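My questions all concern the structure below.
A protein chain is absent from this complex, but the other protein chains hold their places.
Chain IDs A, B and C follow the sequence of writing; residue 1 opens each chain.
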Amino acid sequence: MIIQINLYKFAKENELTVLLDNIMTINELKDVASQVRRDIIRMVHGCQSGHPGGSLGATDIVTALYFDQMHIDPKHFTMDGAGEDIFFLSNGHISPMLYSILARRGYFPVSELATFRRLGTRLQGHPTPVEGLPGIRVASGSLGQGLSVACGVAQAKKLNGDNSLVFCLMGDGEQEEGQIWESAMYAPAKNVDNLVAVIDYNKKQIDGPTDDVMNLGDLKAKYESFGWKVYKCNGNDMQQVVDTLNITRQNAHKGQSQIILAHTEMGFGVDFMMGTHKWHGTPPNDEQAANALSQLKETLGDY
Amino acid sequence: MIIQINLYKFAKENELTVLLDNIMTINELKDVASQVRRDIIRMVHGCQSGHPGGSLGATDIVTALYFDQMHIDPKHFTMDGAGEDIFFLSNGHISPMLYSILARRGYFPVSELATFRRLGTRLQGHPTPVEGLPGIRVASGSLGQGLSVACGVAQAKKLNGDNSLVFCLMGDGEQEEGQIWESAMYAPAKNVDNLVAVIDYNKKQIDGPTDDVMNLGDLKAKYESFGWKVYKCNGNDMQQVVDTLNITRQNAHKGQSQIILAHTEMGFGVDFMMGTHKWHGTPPNDEQAANALSQLKETLGDY
Amino acid sequence: MKLEVQNYKDTRSGFGDGLLEAGKRNPKVVGLTADLTGSLKMGDFAKAFPERFFQVGIAEANMVGIAAGLAIGGYIPFTGTFANFSSARIYDQIRMVVAYSNKNVKIAASHAGVTLGEDGATHQTLEDVGMMKMLPNMTVLVPCDYNQTKAATIAAAEHNGPVYLRFGRPKVANFTPADEPFVIGKAQMIQEGTDVSIFACGHLVWKAIEALPILKEMGINAELINIHTIKPLDVEAVLKSVAKTGCVVTAEEHMRNGGLGDSIAQVLALNNPKPLEMVAVNDVFGQSGTPDELLKHYHLDTPDIVEAVKKAVSRKRI
Partner (left out) sequence: MKLEVQNYKDTRSGFGDGLLEAGKRNPKVVGLTADLTGSLKMGDFAKAFPERFFQVGIAEANMVGIAAGLAIGGYIPFTGTFANFSSARIYDQIRMVVAYSNKNVKIAASHAGVTLGEDGATHQTLEDVGMMKMLPNMTVLVPCDYNQTKAATIAAAEHNGPVYLRFGRPKVANFTPADEPFVIGKAQMIQEGTDVSIFACGHLVWKAIEALPILKEMGINAELINIHTIKPLDVEAVLKSVAKTGCVVTAEEHMRNGGLGDSIAQVLALNNPKPLEMVAVNDVFGQSGTPDELLKHYHLDTPDIVEAVKKAVSRKRI
């Protein structure tokens, strides 16, 4: 079932079961991303904890996935995602970005974003399926594990004769975890070609620039030497993101594991949060939050 | 103190404190290797357990290290190895090879090889320092960890202003462990250039050829993309091994982490143990042991 | 229960045969290994269901992540590697993507304990039960012989939720009935008695059985219960037995700290404090040797159980 809908109406009312199919313009996607960024700021400000920097930087990628690329049925969330595309957030600390997108896409009420990180919430500091939040299939937060799980689901899809795709977002600092390279070796060796990995390549991590903390060197060469087809894009340019994802979708099921190095800026969209790693895990105070929100257009209505 | 000695006398009497300094000819090194191979067969046959295949294949490399390359003082073993070169066996399952070489080099009595894997022995199934065996500085056997330890010792040497080198042998199947890639990323990023890693590149592991179990792809490209200077050699050609090690010694302390892909044959020296992974962890029976020994010259006297 | 040795078999073969059977019964059962197909006896499964068998190479962390992914996709994955690499090596991963995420993953852990033998301490895990029982949602099974391990494997496949299944390497007495279904969480009465409760698991159940006639000769009427399910513990059976006997001996191939003994000590302290003696490894690492030598060396043998019983019974009297 493919329904052409008005995005704004959809996101506001939040009640239709839809499979969006490339119906949004780039500007509409940008509008969603702007609202998601507002949500992120308000969420981490609200509970005075959480990770704004990476969340803001990765917003465009995941917005494009959920609002343009993925074939999903938000109103009827199933754990196995049979027949649907599946997304995993390996770098679970940027959960506010994912929660906002899931809510805006119709997985659960937008109002629930206000419960982020509060006692009893389904919106735990790091994503978890155990509280029953639609859209989440596995816990993440301990870095390095998401790509392995994504490989497993991708192989389950193959066993099931299910042609839909699996996407997995990882951090660049996260690439320092050895388990990443176990799955990086596994996917091409075992012909996992229904998987698209994306690295949030913001060149920053908690203690500073990755170049200082642990130089990642040439990530493209690394993944190529591990047998992957590697793409690059500006992860904060919606057109580039969509174009690159389109290419990977076309190249899926062709015997190659694919990965996108999405060059992003930590804190993207909020001037004083950009160009530094300081906002990796620090929430803004009242004044900073107001300043940040003043830079982000409210497009779908705040929760 | 550098003493020119007769190898055979040295190895037989086993009592001098020596720093061998490139005094052995290639043929003499080959003779040592032949005896080590005999020891391996006799040890695993004796206790009816252990790992002959990898041990036989890696013998030439480690013989060259201990009898030609490393500046060591076997009679005065110190845990910190100050002023000495240090070797780590990351793939601890090929312990009989190391034990034989340590004994033949004078770290402990050759007769002790007979205790391999028996209750109360210092020659545990996998190497450990806790029983006080001279020559062993850390436990290994759980794969993937040795290169990390080697990096740490190398950095300790730098802090101490100690110009000697650290060597580390790993398995090729072992490269599938993620921790390897953590240290592979670490060493070049942190300028660990007093370290020479060697991979026992026999293209086999327990369940079969690495190509089938987990295709390692282009290991050279992998390490290069991680920032290493990579060398190749035939790890069962003593001349090539020595030549390659000489080059790495010359290139040490020059800002590059170095690794040798030593192409070896599992089971090298015993015809029926070659060309298969079957002898990874299976000891020969009486007849097979006799057959194997008939193919290996006794050069230094059996223990 | 009739206590007859039918034959001598390794519990890992019980797993291998159980996996094959589970695979036949349910097409959703899949197997994974980290370069240890033969050691785990998964070869028959791999041959029967090649498309349902995943060779992951020496990458245990990746293996458990893939298993969680397969479980999300509706499969019932069994991961197979040595017990140490099934637990210590990947505890954070198991914790996050299996236990906390509550995925239907079965962790098959072979070569547990000192009876691994000659490979020595690096491979002889004595901490895995302690680790696994700390994880919410995790079921921890330690069957005692070939038949029971086979049945436990089939039961694990039928159980919905994470399972840690621990078994061993050497050939040991196979004595439980071949047709007895494995009931998770239900302690198995082996012999009723009145003077002491012996709670044993794994290889040590047979050692405890061997102690029974010796104890009888001494005039001690021991009750022996096989705690094949460490978690959830059959607290009712434990308390019922102790209420009758008044003292306890536990026997296991594990560290004292964290093992079955500690589980029982906790139940007693919280409910009915009674003297307890532990037959377990006491805060030392293992070493190379034959399984029998090592059981003796680490005081995990039949005479050690007899001694422990004598001590427990004597403590009851004061």
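Note that a residue touches a chain if its C-beta (ideal position, glycine included) is under 8 Å from a C-beta of that chain, and two chains touch if they have at least 3 such contacts.
Here the structure is a predicted model, which is why all the values come from computation and not from measurement.
**Student:** Using the touch definition given at the top, which of the shown chains does the missing chain touch?
**Tutor:** By the stated touch criterion, the chain not on view contacts A, B, C.
**Student:** Which listed residue, C:Ala121, C:Val163, C:Ala251 or C:Val313, touches the chain dropped from view?
**Tutor:** C:Ala121
**Student:** Looking at the full complex, which residue from B:Gln35, B:Thr121 or B:Gln155 touches the chain that isn't shown here?
**Tutor:** B:Gln155
**Student:** Looking at C:Gly16, C:Gly31 or C:Gly258, which residue reaches the missing chain?
**Tutor:** Touches the omitted chain: C:Gly258.
**Student:** I'm checking contacts with the chain that's been left out. Which of A:Pro74, A:Gly92, A:Pro188 or A:Pro284 qualifies?
**Tutor:** In the full complex, the listed residue that touches the missing chain is A:Gly92.
**Student:** May I ask you to list the residues on chain B that touch the chain which is not drawn?
**Tutor:** Residues of chain B in contact with the hidden chain: 79-82, 128-130, 137-142, 144-157, 159-160, 178-179, 182-183, 185-186, 189-190.
**Student:** Tell me, which residues in chain C touch the chain that this view leaves out?
**Tutor:** So the residues of chain C touching the missing chain come out as 84-85, 87-89, 91-92, 95-96, 99-100, 121-122, 126-127, 130-131, 133-136, 248, 255-258, 261-266, 268-270, 273-278, 283-285.
**Student:** Could you pull out which residues of chain A are in touch with the chain that's been left out?
**Tutor:** 47, 49-50, 92, 117-121, 124-126, 128, 130-131, 139-144, 173-174, 176-178, 205-207, 210, 212-214
Keep this in mind: only the chains that are shown with their structure count from here on.
**Student:** With centres defined as the mean of C-alpha atoms, identify the chain lying farthest from chain A.
**Tutor:** Of all the other chains, the one whose centre lies farthest from chain A is B.
**Student:** Taking each chain's centre as the average of its Cα atoms, which chain lies closest to the overall Cα centroid?
**Tutor:** Given all protein C-alpha atoms shown, the central chain works out to be C.
**Student:** I need the residues of chain A touching at least two other chains; which ones are they?
**Tutor:** Residues 144, 178-179, 182, 185-186, 189 of chain A touch two or more partner chains.
**Student:** What parts of chain C, by residue number, touch at least two of the other chains?
**Tutor:** In chain C, residues 56-57, 59, 61-62 touch at least two other chains, as defined above.
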